[in-house]
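Below you will find the structure I want to go over with you.
What you see is the complex with one protein chain gone and the rest in place.
Let's turn to chain A:
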Amino acid sequence: MKIIVAVKRVVDYNIKIRVKPDSTGVDLSHVKMSMNPFDEIAVEEAIRQKESGKISEVLLVSIGPEAAQETLRTGLAMGADRALLVTTDQTLEPLAIAKVLKAIVDEEKPDMVFLGKQAIDDDSNQTGQMLAALLGWGQATFASHLNIENGHATVTREVDNGTQTLCLPLPMVMTADLRLNEPRYTSLPNIMKAKKKNIEQKSLADLGIDTEARLTILSVEEPKPRQSGIKVANVVELVSALKQKNCI
């Protein structure tokens, strides 16, 4: 069995983002980039399934600039077998990404595709669901537990009031939530080994997929800052302040 894991290069989650002065976007020059945290969890899950003997191959796919090779190297150092980069300098929307991933799935014929539940830059939470739709496969989103058995995936999902467990025949698409696992750190020997693994490259143009943007970003801005607060000395002061505001 084969798993494809889709990974995205995003701004590191610890970075405080700044909007460009002309409000056309955020300033990403000289900012630390990393693998999207949810994608790391998806990669980890694929590798654990491989280590348990249920999967024979883990293929990483990323769609983005040449620099996304670093992101793929990270996943290879974690233990993925192969990597494919679809190069483009465009910033693609989730619908376009899902179409590109579908083309890769049609070619590679995996049994499952794992993605993160959302990317921490655009916060869309769409690509996995869209890919499942385009493939006509079942979807298990926001996964916190996975068991593969007898050609089926049993997945526990995090939902608004607790958890829900579903069973899906393979092939299927799963998106990883925070509590699915704790991704491993890459060791130096594995990082060195990953440098020798091949990253296949395809150009987006060669795939002949319509990736035209459907949404136009008119502007971006920083949210209104909150007024600076008041330090109270003790509980009595706090209670009287809140009473004055009529909120208790």
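To be clear about the criterion, a contact is a pair of C-beta atoms (placed from the backbone, for glycine too) under 8 Å apart; a residue touches a chain by one contact, two chains touch by 3 or more; residues count from 1.
Everything below uses one rule, namely that contacts and distances are computed from a predicted model.
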Next item on the list: Select, from "Electron transfer flavoprotein subunit alpha", "Sulfite dehydrogenase", "Acetyl-CoA decarbonylase/synthase complex subunit delta" or "Na+/H+ antiporter subunit D", the UniProt-recorded name of the complex's unshown chain.
Entry: "Electron transfer flavoprotein subunit alpha"
Item checked: Identified contact with the non-displayed chain, of A:5, A:72, A:104 or A:168 -> A:168
Notebook entry, point to check: Which of these touches the unseen chain: A:33, A:103, A:134 or A:199?
Noted result: A:134
Notebook entry, point to check: Please identify, in ascending order, the residues of chain A that touch the omitted chain?
Noted result: 11, 13-14, 16-17, 19, 26, 93-95, 98, 117-118, 120-134, 136-142, 144, 154, 157-169, 172, 177-179, 213-223, 226-232, 234-236, 238-239, 241-242, 245, 247-248
